[in-house]
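Excluded from the complex is one protein chain; the other protein chains are retained at their positions.
Up next is chain A:
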Amino acid sequence: MTELPYLDGNMLDGPLGEVFAIDLSTATGRCAHCGTAGPVAGLRVYSQAPGLVARCPTCVEVMMRMVRAPDRAWLDLRGTTYLRFPMPLDRPPGG
């Protein structure tokens, strides 16, 4: 059995670029701790800190952390099981 091929990270530019080009505040996020799904805009963000800390409004656990250095940034989403974004309707060709 041959190994399945994989692509390098450059292929992510398109998919991730499409996601993060969208206004994150219109997204819905699901908390990995308590399972509550709600608008990202409804998270509690603590910004008087070394980074941004977004917490679930239901259980107050951390859903996102973002650290911004002058020339790079880290986005930690381990407290979020998914982000759901409104997308333009994707019609199949000729459909």
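In this section, a contact is a pair of C-beta atoms (placed from the backbone, for glycine too) under 8 Å apart; a residue touches a chain by one contact, two chains touch by 3 or more; residues count from 1.
We adopt the following convention: contacts and distances are computed from a predicted model.
Asks: Name the absent chain by its UniProt protein name; which of "Molybdopterin-binding protein", "Beta-ketoacyl-[acyl-carrier-protein] synthase family protein", "ABC transporter permease" or "Fumarate reductase" is it?
Replies: Going by UniProt, the chain not displayed is called "Molybdopterin-binding protein".
Asks: Who touches the missing chain here, A:M11, A:L24 or A:V60?
Replies: Final answer for the missing-chain contact: A:V60.
Asks: Across the whole complex, list the residues on chain A that are touched by the chain not included here.
Replies: 46, 48-51, 53, 55, 60-62, 65-67, 69, 72-74, 76
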